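Note that one protein chain of the assembly has been removed; the remaining protein chains are unaltered in position.
Should a chain be cited, it is by its letter among A and B, assigned in written order, with residues numbered from 1 in that chain.
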Amino acid sequence: MPNERDPRVTRVGSLKANENDLRVIGVPRRRVDARAKVTGQTRFADDIFLPRMAFCKLLRSPHPHARIRRIDTSRAVAHPGVYLVLTGKDVPIQYGILPVSQDEQALCVDHVRHVGDPVAAVIAREELTAFEALDLIDVDYEILTTISNPEEALATSAPRIHEYGEEGNIHKLVALEFGNVEEGFAEADEIFEDTFFFQGNTHLPIEQHASVAIKDPDGKLTIWSSTQTPHYLHRALAKVLEMPAAHIRVIATPNGGGFGGKSDPFNHEIVVAKAALMLDRPVKICLTREEVFYCHRGRHPILMKFKTGVKKDGAITGMHLQTLIDGGAYGSYGVASTFYAGALQTTTYHVPRYRYQGCRTFTNKPPCGPKRGHGTPQPRFGQEVQLDKIAERLKIDPANLRLHIVESPNAVTANFFRLGTVNLSECIRRVVEVSGWKDKFRKLPEGRGVGLACSAYLTGAGLPIYWNKMPHSGVQLKFDRCGGVSIFCGATEIGQGSDDVLAGIVAQVLGIDPFDIRLFTGDTDLGPVDLGSYSSRVTLMAGNAALQAAERGKAIIAEGVAEKLEVPKERLSFADKRVFDSVAPEKGVSFEEAVCIAEARFGTIGTVGSYTPPKSPALYKGGGVGPSPTYSYSAAVVEVEVNPVTGWVTVPRIWIAHDIGCALNPTLARGQVEGSVYMGLGEALMEEQEFRRLPKKLSHALVHKFPSILEYKSPTSLDMPEVITELIEEPDPQGPFGAKEVGQGPLLPIMPAVANAVYDAVGVRIDEIPITPEKIMKALAEKKAGREPRFGPSHFPRINWPEALRVPPPWEGGDGNAVNDVPRRTRRVSKKEKVLTS
Amino acid sequence: MMRLPLFEFRAPRTLEEAARILDAERANAMPLAGGTDLLPNMKRRQQVPRMLMSLRHIEILNRVALHDSGSRLGACVTLSEIAADRRFRNGLTALAQAASLVATPQIRNMATLGGNICLDTRCNYYDQSYEWRKSINFCLKKDGTTCWVAPSSRKCVAVSSTDTGPALMALGARVRLVSRSGEREVLLSDLYNNDGIDFIKRRPDEILAEVSLDNLHGWKSTYWKLRRRGSFDFPVLSVAAAVSLSGNNTVEDARIVVGSAACRPLAAMEAAKSLLGRPLNQQAIEEAAALAARIAKPLDNTDFDMTWRKRVTAEFVTYALRELRGDDVRAERESFTRCAFE
Partner (left out) sequence: MLPIESQKTSQIRFMLNGEETDVSFAPYKTLLEILREDLGHTGTKHGCELGECGACAVLLDGKPVLSCLVLALECGGKQVLTVEGLGEDGGLHPLQDAFADLGAAQCGYCTPAILVTAKALLDQNPHPTRDQIREAISGNLCRCTGYLQIFEAVEAAMLKIAGQKTSAT
């Protein structure tokens, strides 16, 4: 049932010019792993059952902040059915996703930092036995001061949650200035200062994290795990278990949803690996939903202050952004998140001068990290809502204002990010047209409104997480005499269609059917490294690697077939499972014969491909976060109905246009857009990772308010609006077949578009996410009382910012280095960094 | 995977046998009907009965008898059966609406009327795993000494979260309780108690066997539920209203019940009384709404802000009464429930 004429998705662009050659790419198709998924045969980590398998449960800290004085496991060890009890001293080596924050331990040795931090593990014959035995472990804690939020973290220099970081409980301070922002403000006709708050939220994949580890018959380790980043897990296991990485095999099972939440190496993965090695039997763990909330790594709560200067026509003269970020108890990706929160402001609209100051604090809560959009949805919300306010004051239609200031294609921004194709204007024009914006904006009756917002996102992080010069993605192809092709690649299927991208590209190049291809992915023993399913990198990076490998295979086969058929190889076409003379199509051989001819001529055929992103011109310290081979763009219009008494919000319709370059499989591309809109709407209206601090006089407790899938509100099928999707297809030279990312970008405009629509509907500004009826009702009361019709933060605390690294923008003759720092090439690793990375 | 604790299991075939088992076991045993409330609570170790006694195999508890003289509904009738049965209209509409808005379609296929009436009270400090509750040193309702919602309170304030309870109270329902020593029938409104722990006056040896309703000819009823999403969520506020109108549209009798605003569904007596003998005009509705909202005392232990929930009470009473007088408020209903009631 192809949906080539899908009425709910419109494709606009120049791609169709050569579509006769494209039999696979750009054609709506059943994804290659669809049958496994609809028959329930996709093997997720918890679906693995092995003979003699034992089950693991973790004892977690009931205290938000404490020292461990003593652990007595003797009663648990003696419990019938218990095989093994582990504590921190069994796996003491520190690890973490970023080299600069190796601050986690698989089981806490002497310091617990949030409720849910693991302190011991029980491995038993039955999971229920392991659970029962947890209560038999006696832990003696010394309670430390609870640090609940960034303000408390700034005010509390001791106790420190970690012994590293800037000072006290400040993890990371960033200060960057691109051009003289004060001069920019001096040139402005109007200056806007707004404070926003974006509450934290979490990924909530329906699959809970699970892992199974075994000691292989030859004594090596194999672990199956629901991870988005098998390569990084591989490295962490080698480090903590002190084993040669070559003796460890990580198999990323298909993830039952990831969204960024399975991108760190996790304590439970290390624990079951250790236990399997010690017991020489398979050990499984599957987290409960509550434990998934403690893994977290979700959206950082961020308090933001935007100061923006504009000319009368809306042109931005300068922007200053400050962020205060609640990092939770560990580093995770937090240093990158802190930079990301200030990185992409310059990629949508022309910002000639820009200053960013960011501060991430440690608090006694589960660690925040990368969730779909990583660090960028929060400031995007602030920027797009502030633009709406600017447009209103300047009396310019918000769509026209944005069209006027959109950044140019191939520009190098003030912070030295090189853009690729930029079709944001086309995105805006499309959503304006299809939504009927001009007949609706400020024209709908009271209680109904529309809002518009835009965004940009990376198509893959330009730099790897640990410094190296090797490719970010590699693909091997094996060509079989039977005409089958096998793809080996480290890329990880998390639902987004990673496997289908690889199969689609290879099938297109070789003129075969994607179903003729076998995939061996996410397995560190079988495939070359792919860094993982994060930062929207797989389509472009693994896709380009696959494209290169396939082109190389095609060249070898063409060589052999050309000789045999006595046709110049340039004239050969690969399509419909044949290799044939494009001038005389009847002259040709089947793909199977073609492989045999080539194998007879050249020996066994295997090819490789790899991809390394282009060098970024951002050479300053911190410039490693934000560069990408190219960026995707989105524009959305949201329609809302707001009950003027209760503030109750209904969203009937959303229009979204996404600059995708090329939709490799339009069915999947549309699914990514709609899924992003869904998740964005959840964040906009209801999702919150909220905590309870019990009264300080009575308790030190700081707990997740409701670590359950019932009380963490994810929209249901009844809450989902109609979505009208437009895909803008102008191929980007960096992407395979011109493709850019689609998995994250379309989430970003939804939250600010909802806020802007609420303002259009009832005239109140909700400068805080989520936008709940309570907040709207409070703002309506302010409006009624003649005060500022707004709900949101009014204050940004004083922070002692370090001197900013000053980087002159390209148009001021900058070379990408800071003028007040040692250039990157000669910068030495500081002592502190050395300690943390060792 | 969350696992149940160990338990003994009994599945009696008759009410008499069930009553004998409960009599022998008393507080050690708990009746199990749909399991959608009790089993999650057991997995979280909020309730750890030594014995589960299934009521599902007792034929008589599955009966529905609707007659002109009145109706009798077995406790094990599922919420799906009630929601799908078109005979539950006019006087009985509130019950069908309440049943149709509980949780999710799958849960309504399992959950029973009796179970929903007896639903354990809920609280953000209580509906948590054993480990979570340990991290707050437990609470008054289970294993602890402090009510964290109101630390100075000596009473547990967990919230009544039943949907059918308020609806049935508005319909004047009675329940039949059977035990080995006999049986009794009480008004549902007398069964509930405003205490989060001791919220229901069913003795441990009693089985709630049946719900009975008088003939509601001439009555109209409705149920309004507040929750965040279109499904899954328990009510965080609800309003059930029933009126009997005379020929000239004046109120002959009325009942208004506010749910999920205390440890039990609250009958808004004064609000109902204020309507008697008056037409359902705007002034009468506004007065009743204000009176009803006065009794709602939501606390900070459910989803949503408590002051906002209180504010919505008046709004819901207004919608309900307007609906009962014949206004078309389908758009307002759908905006809150996210689905139509046919």
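Please note the rule applied: contacts are C-beta pairs under 8 Å (C-beta built on N, C-alpha and C of every residue); 3 or more make two chains touch, one makes a residue touch a chain.
Note that this is a predicted model, so its numbers are computed, not measured.
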{"item": "Displayed partners of the chain not shown (whole complex)", "value": "A, B"}
{"item": "Residue, one of A:K389, A:R402 or A:R670, that touches the chain absent here", "value": "A:R670"}
{"item": "Touch with the omitted chain, as defined above, among A:G257, A:G483, A:G606 or A:P793", "value": "A:G257"}
{"item": "Identified contact with the non-displayed chain, of A:T288, A:T363 or A:T607", "value": "A:T288"}
{"item": "Chain not shown: contacting residue from A:S473, A:S628, A:S708 or A:T772", "value": "A:S708"}
{"item": "Residues in chain B touching the chain absent from view", "value": "1-7, 9, 11, 32, 34-36, 39-40, 43-44, 52, 54, 56, 80, 103-107, 109-110, 230-232, 339-340"}
{"item": "For chain A, the residues touching the chain missing from this view", "value": "1-3, 8, 30-31, 33-44, 46-47, 49, 79-81, 125-126, 128-129, 132, 203-208, 254-259, 288-289, 494-497, 667-668, 670-671, 674-675, 677-679, 708-710, 714, 716-718, 720, 722-723"}
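We take it that only the chains that are shown with their structure count from here on.
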{"item": "Interfacial residue positions of chain A with respect to chain B in the complex", "value": "60, 62-63, 115, 127-128, 131, 286, 288-290, 641, 643, 645-648, 650, 686, 692, 694-695, 698-699, 701, 703-708, 710-711, 713, 715-719, 772-774, 777"}
{"item": "Touching residues on chain B, where the partner in the complex is chain A", "value": "1-3, 124, 127-129, 131-132, 134-137, 146, 148, 151, 228-233, 303-305, 307-308, 311-312, 315, 332, 335-336, 338-339"}
